[in-house]
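For this view, one protein chain was removed and the others were kept in their places.
Right after this comes chain A.
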Amino acid sequence: MLNLSLKQLSQQLREKAFSSEELTRFFLDRIKKHNDRLNAFITINEEESLSMAKKADITIANGNQSLFTGIPIAQKDIFCADGWRTTCGSKMLENFVAPYNATVIQNFNDAGAINLGKTNMDEFAMGSSNETSYFGAVKNPWNLEYVPGGSSGGSASAVAARLAPAATGTDTGGSIRQPASLCGFTGLKPTYGLVSRYGMIAFASSLDQAGPMAPSAEDCAMMLNVMASHDIKDSTSLPHPKEDYMTSLGDSIDGLRIGIPKEFFGEGLDSEVQKIIEDAILEYQKMGAEIVDISLPNSELAIPVYYVIAPAEASSNLSRYDGVRYGYRTKEYDDLMDMYFKTRQEGFGDEVKRRILIGTYVLSAGYYDAYYLKAQKIRQLISNDFAQAFQKCDVIMGPSAPSAAFKAGEKKEDPLAMYLQDIYTISTNLAGLPAMSIPAGFTKDLPVGLQLIGNYFSEGHLLNVAHQFQLSTEWHRKIPKEID
């Protein structure tokens, strides 16, 4: 069960090689065995997971199953799941039990998938190392002294250690791709608006996008089939016709034009990572792809722009955590103001507070034009860069992160160094484009990911480009030795 793809799991469930209950129990046992060391999960609900599995087994017995029936999936703790504690990695929501399902969760439920548990994450998805979680840091299964990346670090650790066959993540500035890169598996951030944000706890609404995290591109395609849906409950969900992302897998990529942006190979990129990326691109050339040199001239502005827009939206999105209706409220207070101050002082961690302060500042009267408005204008320029690049190429490739995983604690006290982790991923969030990270090699026994960026709604194509690479490489099949 450990090494089977989602498609194979589906097939074996259908053929009754094992039941969903057995499969679910298998992964629950692995979680029990390894979670103490990895801290990948915040909440496990064995009873509920097994009850879902038993229902799936009945569906299978009746022959009414779909492709996903009975397959356990780990859910990032940012998605509200009815009856499940949903913390978003924060003390603020430590005891918050969601009374409804996020659309992503509902889609998986409707497809017959099993909720295997809620994975750890940086608090409110703010972080690149999973060290900001109120529920403790998550470990990288390749080396427990290293971070798994963030903010979807719990999902990343769980998938890499095969505590789950696949997991969901969310990506606001790289939170699926950077941990996928650091933990050595496949992650996809879809086009903004393809997957509903309803029930996904908001960090930065114009950037947040949910996506699949799984060993292979094929797994991700199967996940995306379930996750993507037009949702009237999310006004930014786009009415894109339903696609089957599995069908394009297998198309030839002969003549594929790969754009290599020079800005992604400059200062700050680890030389060994660069070598691995170049080798991967060479592999594509062997498959018949051609290389096109491109430029994304405004790339260096992506991080500053992101750290204006994302905190601005976050400062407003997080205002609802005021201690009035649900979530954490301070124990003793003198009056309303005192209650607000103490609740938010005690309920939020440092990184969240830092971003609320930045966001509040850039939206303030007298600063709005200089920061927020200017950032929005540059955001448009960054989108234009991509639009121009895609006139010359079909897919853009480069590193997902500037280095392999780093040691826990190494960047914790240096926010700016931490923010640079997302230097190659952020611009696609700003432009709303789909992008992936796929395993491309190892440096010092730590995985390195190749980033693929596609045009709007080109997920099917992008997944096939990744799939073709995975047909001729084995990087995505590697499992960390420390975890058996």
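Following the convention adopted for this analysis, a contact is a pair of C-beta atoms (placed from the backbone, for glycine too) under 8 Å apart; a residue touches a chain by one contact, two chains touch by 3 or more; residues count from 1.
As a working rule, contacts and distances are computed from a predicted model.
Chemist: What is the missing chain called in its UniProt entry, if the choices are "Transcriptional regulator", "Aspartyl/glutamyl-tRNA(Asn/Gln) amidotransferase subunit B", "Sugar ABC transporter ATP-binding protein" or "Anti-sigma factor"?
Modeler: Hidden chain, UniProt protein name: "Aspartyl/glutamyl-tRNA(Asn/Gln) amidotransferase subunit B".
Chemist: Specify the residue from the set A:E48, A:E278, A:D322 or A:E346 that touches the hidden chain.
Modeler: For the chain that is not drawn, the touching residue is A:D322.
Chemist: Return the single residue from A:Q12, A:T236, A:S383 or A:T473 that touches the missing chain.
Modeler: A:T236
Chemist: Among A:R197, A:R355 or A:K411, which residue is in touch with the absent chain?
Modeler: A:R197
Chemist: Hey, which of A:L363, A:I378, A:L420 or A:I479 is the one touching the hidden chain?
Modeler: Candidates A:L363, A:I378, A:L420 or A:I479; residue touching the omitted chain: A:L363.
Chemist: Tell me where the left-out chain touches chain A, residue by residue.
Modeler: Residues of chain A in contact with the hidden chain: 79-80, 86, 88, 93, 96, 98-100, 102, 197-202, 204-206, 232-236, 312-313, 315-316, 318-320, 322, 324-327, 336, 340, 360, 363-365, 368, 372.
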